[in-house]
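For this depiction, one protein chain was excluded, whereas all remaining protein chains were kept in their positions.
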Amino acid sequence: MWTWFHRLASPPSFYRFADRLAPWLLGLGLLLLAVGCYGGLFIAPADYQQGDAFRVIYVHVPAAALSLFVYVLMAVAGAIALVWRMKLAECAVVAAAPIGASFTALALVTGMLWGKPTWGAYWVWDARLTSELVLLFLYLGVIGLNQAYSDARTAARACAWLALVGVVNVPIVHYSVQWWNSLHQGSTILSLEAVRDPKISSSMLWPLLLTLSGSFAFFFAVWLRRLQNEVVARERGANWVRDCVLQAPLAAVSNEQSGMTGPELDPSMQSRQGRQRHGEPRGAD
Amino acid sequence: MSGLSKRQKRMAAVLVLVLGVGGAAFLGFTAFSKNMMYFYTPSDLLAGAAKEGATLQLGGLVEKGSLRREDGLKIVFVMADCEKQMPVRYEGILPDLFREGQGVVATGKLGIDPVTGERTFVASQILAKHDENYMPPQVAASLKTADGKHSCAPFKSLGRPAENLAGKPMTAAAEAPRS
Amino acid sequence: MNAMLDAAWAVFVRELRLALRRPAEATQPLVFYCVLALLFPLGLAAQDVGLRAFAPAIVWVSALLAALLGIERLFRADVDDGTLEQWLLADVPFPMLVGAKLAAQWLLIAAPLIVAAPLIALALNLQPQAIGVLLLGLLFGTPVLVFSGGFAAALTVGAPRAGLLIPILVLPMMCPALIFGAGAVRAAQVGLSVEGPLYFLAAMMVLSLTLLPWAAAGALRNALE
Partner (left out) sequence: MNEKYELYVWSSYGLGAAVLLWNLLLPLWRRRALLRSLNEARDEGE
């Protein structure tokens, strides 16, 4: 177990591991999300109270769950980075922050879009909404702090400290609806009571579980990709980067100039690169 | 120099941490047992938690059969938590979810009703508070009881700890079983 | 044990002595605080009833900004003249020394604010019965402001242009103090119960006094390496 862990933590083997895992996770995540969204929009029945407005739940709840989960993940990675000085964990903190920030913003905005038709207001300053907003600022702090330093390691370790201190906010966000009288409703699925006595009909639950698990798979896929970038950027001079990154199929991206062809093209990779070319009309070139 | 071994220093550090975090947790939970509320309940207001004229939020269920529409956008209804009731007066636009039996949070002031002379909550804004239960209309219809299916549990009063209220139905009749 | 306390005390006294050597600089936060808070009534119509409603927020936001004033430079001089390196090498736990420095900062920056607060409160038409709650809230809340400011300063000490970053870093840590501090005063003004927010502020104070010196020390160590 430990040797496996240590092997994985070494940049080259992590890089190859991520290359193998990320396409599967991405495909799975997008598939689950597509089916879940279709189910949420067209198959699930309208709610007895909120009518069709409740369908925002299939976007809002996965985004909110991820916003909390990613911050906890950052804090755990930060603790590992600070205690064992593991480079991969440092990269993990930095790579997770922008993804977490985007999902926190999504949770806030979809929450507003849900609140207007149901509560009657886009925004109220109750405990859940305020603490989620604070969470967004914590993410922005980590991103800003990472960019403020020229040395990547110092930056990542400073971010790790911030992630550790900020994690105090996570239980406040989650339990705010229980601790305070709040306009926001309680947890539908992420609480003990809800497991004992389901609070949502199964015809409405399954799309939610699909989008929820799909979002997590998607997060892990893009997180691995960001981690790979982070690792390569730090080790740009190392031999393994030359051997396994530049020779690997992904180098096909730059093959147009160098005329070199990757040895074995993974089909999922190919399609991703195709999408990348399409999505790049005013891109980095 | 300091006369303490490394081990002792570490023990002292852990002790300080445990004391600090424990003390903070104790104070925090004491705070939660006091009022830390986004809104007050009718019981709180009737128990004299707020002076007349202070702007505050009041949360509760719209009592069945109490809603009366007057001319224009004016409405009068009774808001209730698990125990007490409070008349509410409001003029303005209501959220879609506002209906009898629904949880609402009203912002306004405690005052005297000019018509009846009773103590009344004069609201300037009303927001609907839906709960965490989601079901199709057919299922909801099959669950309906005379007392409505909304729980008053989310409306915790200051005086009592929340757990006593968890799942307690609004009146003596049991909340409809859900299975 | 005594040697450790002596060292922390020495750091504390050194901070005060250094600050008193430049009294004009040491009184800056207080002057800033008074000017900022008193600008609000000048911007409103005379005897505007809204002032009383805004007074808790004005007092607290002014205190927050005063605590942020110059916080960026908190550790710069100590890094430049090698003081922090010596603290790191000392036989005394580094977090304890950082904590002593932050405690001295509280005495220098925040204590004058608390003393001046009743006068500001009267100038802003705050109801007299709310002043006690305001002071108690500031007493619990200002350590949170100073210590989280110190943590942000420690995080950015190695970054050349962190001036704009610091407000983003401290905002999440300071805004609960603002919410509950101003909330308690507002509650006191309208006769609602103030115990909840005050207990919560006290909890935040204990938590920041315990954890933030460690975190600040770790961040400083990271920046110095």
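As written, the chain order gives the labels A, B and C, with residue 1 at the start of each chain.
Quick note on the criterion: a contact is a pair of C-beta atoms (placed from the backbone, for glycine too) under 8 Å apart; a residue touches a chain by one contact, two chains touch by 3 or more.
Bear in mind that the values here come from a model prediction, so they are computed numbers and not experimental data.
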Among the chains presented, those that the missing one touches: A
Residue in contact with the excluded chain [from A:Gly27, A:Pro98 or A:Pro198]: A:Pro98
Touching the absent chain when the full complex is considered, from A:Leu68, A:Leu106, A:Val134 or A:Ile172: A:Leu106
Omitted-chain contact residue, chosen from A:Ala9, A:Ala46 or A:Ala194: A:Ala46
Of A:Leu32, A:Val59 or A:Val93, the one touching the omitted chain in the full complex: A:Val59
Missing-chain contacts mapped onto chain A: 26, 30, 33, 37, 41, 46, 51-53, 55-56, 58-60, 63, 98-99, 102-103, 105-106, 109-110, 113-114, 116-117, 218, 222, 225-226, 228-229, 232-233, 236, 241-242, 245-246, 250-251, 253-254, 257-258, 272, 276, 279-280, 283-284
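One rule holds in what follows: only the chains that are shown with their structure count from here on.
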Comparison of A-B and A-C by number of C-beta pairs in contact, larger one: A-B
Separation of mean Cα positions, chain C and chain A [Å, integer]: 35
Shared interface positions of chain B, touching two or more other chains: 32, 36-37
Residues of chain C touching at least two other chains: 207, 211
Interface residues, chain C side, partner chain B - complex: 1-4, 91-93, 95, 190-193, 195-200, 202-204, 206-207, 209-211, 214
Chain A-touching residues of chain B, taken from the complex the two chains share: 32, 36-41, 59, 93-98, 102, 105, 125-141, 154-156, 162, 166, 178
Complex contacts: residues of chain C adjacent to chain A: 151, 155-156, 158-159, 161-162, 165, 168-169, 171-173, 175-176, 179, 207, 211-212, 215, 218-219, 222-223, 225
